[in-house]
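Heads up, one of the protein chains got dropped from this complex, but the rest are sitting where they should.
Moving on to chain A:
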Amino acid sequence: MKIVAVCGMGIGTSVLLKMNTEQALQSLGVDAEVEAADIGVARGAARTAQIVLTSAELADEIGDVPATVIVVDSFFDVDEISQKLRDALE
(Lines give C-alpha, C1' and ligand atoms only; values in the text may rest on other atoms or scores of the structure.)
Protein backbone atom coordinates (compact mmCIF):
# COMPACT_ATOMS: atom_id res chain seq x y z
CA MET A 1 0.00 0.00 0.00
CA LYS A 2 1.18 3.50 -0.78
CA ILE A 3 0.41 6.51 1.39
CA VAL A 4 1.29 10.11 0.53
CA ALA A 5 1.82 12.84 3.14
CA VAL A 6 1.23 16.21 1.51
CA CYS A 7 2.21 19.73 2.48
CA GLY A 8 2.66 22.99 0.61
CA MET A 9 6.43 22.93 0.23
CA GLY A 10 7.45 19.33 0.85
CA ILE A 11 10.13 20.22 3.41
CA GLY A 12 8.40 20.80 6.72
CA THR A 13 4.99 19.58 7.59
CA SER A 14 4.86 16.64 5.17
CA VAL A 15 8.13 15.33 6.60
CA LEU A 16 6.68 15.48 10.13
CA LEU A 17 3.48 13.91 8.89
CA LYS A 18 5.40 11.12 7.16
CA MET A 19 7.33 10.29 10.35
CA ASN A 20 4.24 10.23 12.54
CA THR A 21 2.26 8.28 9.94
CA GLU A 22 5.00 5.63 9.91
CA GLN A 23 4.72 5.43 13.70
CA ALA A 24 0.94 5.16 13.48
CA LEU A 25 1.17 2.39 10.86
CA GLN A 26 3.59 0.50 13.05
CA SER A 27 1.20 0.67 15.99
CA LEU A 28 -1.61 -0.52 13.71
CA GLY A 29 0.56 -3.33 12.34
CA VAL A 30 0.02 -2.13 8.77
CA ASP A 31 2.74 -2.45 6.16
CA ALA A 32 2.81 0.56 3.83
CA GLU A 33 5.18 2.86 2.02
CA VAL A 34 4.86 6.52 3.06
CA GLU A 35 6.03 9.27 0.75
CA ALA A 36 6.28 13.01 1.53
CA ALA A 37 5.18 15.28 -1.30
CA ASP A 38 4.55 18.95 -1.91
CA ILE A 39 1.23 20.16 -3.23
CA GLY A 40 2.69 20.61 -6.72
CA VAL A 41 3.36 16.91 -7.21
CA ALA A 42 0.67 15.67 -4.84
CA ARG A 43 -2.05 15.29 -7.44
CA GLY A 44 0.14 12.99 -9.49
CA ALA A 45 1.34 11.04 -6.47
CA ALA A 46 -2.22 10.73 -5.19
CA ARG A 47 -3.26 8.90 -8.37
CA THR A 48 -1.17 5.87 -7.47
CA ALA A 49 -1.68 6.03 -3.70
CA GLN A 50 -4.41 4.46 -1.62
CA ILE A 51 -4.37 7.13 1.08
CA VAL A 52 -3.43 10.81 1.14
CA LEU A 53 -2.83 12.57 4.46
CA THR A 54 -2.85 16.35 4.62
CA SER A 55 -4.32 19.45 6.28
CA ALA A 56 -7.85 20.72 5.71
CA GLU A 57 -6.77 23.62 3.51
CA LEU A 58 -4.53 21.55 1.27
CA ALA A 59 -7.17 18.81 0.98
CA ASP A 60 -9.30 21.36 -0.89
CA GLU A 61 -6.40 22.09 -3.25
CA ILE A 62 -5.80 18.41 -4.00
CA GLY A 63 -9.39 18.09 -5.14
CA ASP A 64 -10.82 14.87 -6.54
CA VAL A 65 -8.40 11.94 -6.50
CA PRO A 66 -9.05 8.18 -6.41
CA ALA A 67 -7.22 7.92 -3.07
CA THR A 68 -8.92 8.32 0.29
CA VAL A 69 -8.00 11.79 1.56
CA ILE A 70 -7.53 12.02 5.32
CA VAL A 71 -7.49 15.47 6.93
CA VAL A 72 -5.13 15.69 9.92
CA ASP A 73 -5.60 18.50 12.47
CA SER A 74 -2.45 18.03 14.55
CA PHE A 75 0.50 16.65 12.62
CA PHE A 76 2.15 15.69 15.90
CA ASP A 77 -0.73 13.64 17.20
CA VAL A 78 0.09 10.00 16.42
CA ASP A 79 -3.13 8.91 18.15
CA GLU A 80 -5.22 11.10 15.86
CA ILE A 81 -3.38 9.81 12.78
CA SER A 82 -3.73 6.19 13.97
CA GLN A 83 -7.45 6.62 14.59
CA LYS A 84 -8.09 8.19 11.19
CA LEU A 85 -5.97 5.59 9.38
CA ARG A 86 -7.83 2.81 11.17
CA ASP A 87 -11.17 4.29 10.09
CA ALA A 88 -9.96 4.66 6.51
CA LEU A 89 -8.61 1.11 6.32
CA GLU A 90 -11.78 -0.51 7.60
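Here is the rule we use: a residue touches a chain if its C-beta (ideal position, glycine included) is under 8 Å from a C-beta of that chain, and two chains touch if they have at least 3 such contacts; residues count from 1.
Simple rule for what comes next: contacts and distances are computed from a predicted model.
In the listed set "D-alanine--poly(Phosphoribitol) ligase", "Na+/H+ antiporter subunit D", "Ascorbate-specific PTS system EIIA component" or "Transport permease protein", the entry agreeing with the UniProt name of the missing subunit chain is "Ascorbate-specific PTS system EIIA component". The missing chain lies against chain A, touching residues 7-13, 15-16, 19-20, 36, 38-39, 54-58, 61, 73-78.
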